[in-house]
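The full complex has more chains than appear here; those shown keep their coordinates.
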Amino acid sequence: MKAIYPGSFDPITNGHLDIIQRAAHLCTELIVAVLQNSEKQSYFLIEERLDMIKKATQNLKNVRVRSFEGLSVELCREEKADCLIRGMRDIGDFRFEWEAAQLNKNLGSIETLFLMTNTQYAFLSSSRVREIARLGGNVAHWVPESTHKYLFPSKEG
Amino acid sequence: MKAIYPGSFDPITNGHLDIIQRAAHLCTELIVAVLQNSEKQSYFLIEERLDMIKKATQNLKNVRVRSFEGLSVELCREEKADCLIRGMRDIGDFRFEWEAAQLNKNLGSIETLFLMTNTQYAFLSSSRVREIARLGGNVAHWVPESTHKYLFPSKEG
Amino acid sequence: MKAIYPGSFDPITNGHLDIIQRAAHLCTELIVAVLQNSEKQSYFLIEERLDMIKKATQNLKNVRVRSFEGLSVELCREEKADCLIRGMRDIGDFRFEWEAAQLNKNLGSIETLFLMTNTQYAFLSSSRVREIARLGGNVAHWVPESTHKYLFPSKEG
C-alpha cells in the first residue's frame, strides 16, 4: 500500500511524527506531502517545513517528503498512491476530516485511512505550539528536535 | 497489509459491505471476523451471520470470513495481522471507536485504521435494520441480497 | 401544515409541552402520537400516558392525542400528515434524530421538522424525571400539573 499523508505541518509536532511512524509501518511507501497554499500565509517557509520533516523522519527508510499545491486527489493520481492517511486527535477533528474524506471520495475515488493520534499528543496542534512558543512557553517536549532551532532560533545559534 | 475487520454483523448491512469492498482494495488479505459474545445474545446465530457475509463477499478473492471469541488483540496475534479495520458512519461512532482503538494500542500494540462509511449508508445500523424489518418496513435496499432470506424468511420460502 | 409529534412520553415533561405549544402555533393540526412498543416495557401504561397529555394540552384547540404502534412513516400515511415534528434538547439528541430522520425520508419520503427545546428544559428527559421522582426529589416544576398525580400518587389521593 502506497499512501500519502498530506498537511500543512506548520511546524511538524510530535503528534504528526507519531502518525508518520505508525503509518510507515503499515505502508510500503509513505509520502509526507506539505501543502503550499498560495491563499493562506504559513508561519514557516515551505523550505523550512520540508527541512524539519526530513530531519525528523530521516531514519524511516520508506518515508519520502515533498511539497504540493492544489487538490490532494490530483497529488494521489500523480503519485499513483492508493490512499491518503490522516490522524485524528479527538472528536473535534472529526467533522473537518469527514467532509474532506467524503469530498475526496466523490472528487476522485480517493480513499482516506485514519489513525487515532496517541493520547499523549491529543491536545497538540501546530497553532498551539506556535502560540505557546511565541509567549515564551517551553514546547521542547511537543516537537521533534529538528524543529527546535526554528522555534527557538536564538538559543540554538 | 493483512487486516482484520471485526464486528457483530447482526446482520451485515450494505454499510458493512461498503467498508469490506473498499478495505479489500487496500489490503493483501482482509479477514472479516464475526464476534461470538457469550455474554450478549445476538439476534442471528453465528452460523447465520457467517453465512450471510460469505455469500455477500464471495466475489472478493482476498476476503476471508471467520468467527472469533475474546479480545481483538489476541485475534490479531493469532492471525499475524498488521492492523484492525473499522468503519465510522458519523461522529456518533467516534467515541466508542476512539476508546477501543486506544485500548487495543495499549493492550497489544495493535493499530486500527478507519474508513468513513459512504454517506448513503451513514444512517444504517444492524439494530435499526432489525427493528424496521420487525415492524414490516422494507429494508431490501439496506442489506445485501444474501441477507434478505434471513430478514424476510416467509417471502423467500 | 398537518404534523405529527411522535414519542414515548413516559411521562410527558415540560420540555415536551414546550414543543407541543410552539409546534401547534405553526400547524393547522398537530397530532401527538404516543408510541405503544410491544418490545419495550414502558413505566406508565399507554392509557396513563395518553391521559396525561390530553389534560396538559386540553386548551390547545388544534392538538389531537392518539396512540400508535409500528413505523412512524405508516402513521403519517394513515393520517395524511405532511411531516413529523421532533424537539432537540441539545447536541446529545442529534445523532439519534438525524438517523431517524434520514431513515424516515428513505423509507417513506417523510420529512421531519425540528424545534430546539427551550434552554430551561434542555436537561430534562422522561427517564431523569422518573429516576428523581423515585428517589424522592421534587420534580413538580418539570412536568405539567396533570402529570403530578401519576408521579406522586399518595400526595394527590
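Chains: A, B and C, in written order; residue numbering restarts at 1 for each.
The criterion applied here is as follows: a residue touches a chain if its C-beta (ideal position, glycine included) is under 8 Å from a C-beta of that chain, and two chains touch if they have at least 3 such contacts.
Please read these numbers as outputs of a predicted model, since none were measured by experiment.
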{"item": "3 chains shown - copies of the sequence in the complete complex", "value": "6"}
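One rule holds in what follows: only the chains that are shown with their structure count from here on.
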{"item": "Chain contact topology (line, ring, star, complete or other)", "value": "line"}
{"item": "Centre-most chain [mean C-alpha coordinates]", "value": "B"}
{"item": "Distance from the mean Cα position of chain C to that of chain B, given in whole angstrom", "value": "34"}
{"item": "Inter-centroid spacing, chain C versus chain A (mean Cα positions, whole Å)", "value": "48"}
{"item": "Touching two or more other chains - residues of chain C", "value": "none"}
{"item": "Partner chain A, residues of chain B touching it in the complex", "value": "1, 22, 25-27, 82-83, 88, 90-91, 94-95, 98, 101-102, 105, 111-116, 118-119"}
{"item": "List of chain B residues in touch with chain C within their complex", "value": "90-92, 122-123, 125, 128, 132, 134-138, 141"}
{"item": "Residue ranges of chain C in contact with chain B within the complex", "value": "39, 70-71, 73-74, 94-95, 98-99, 102-103, 106-107"}
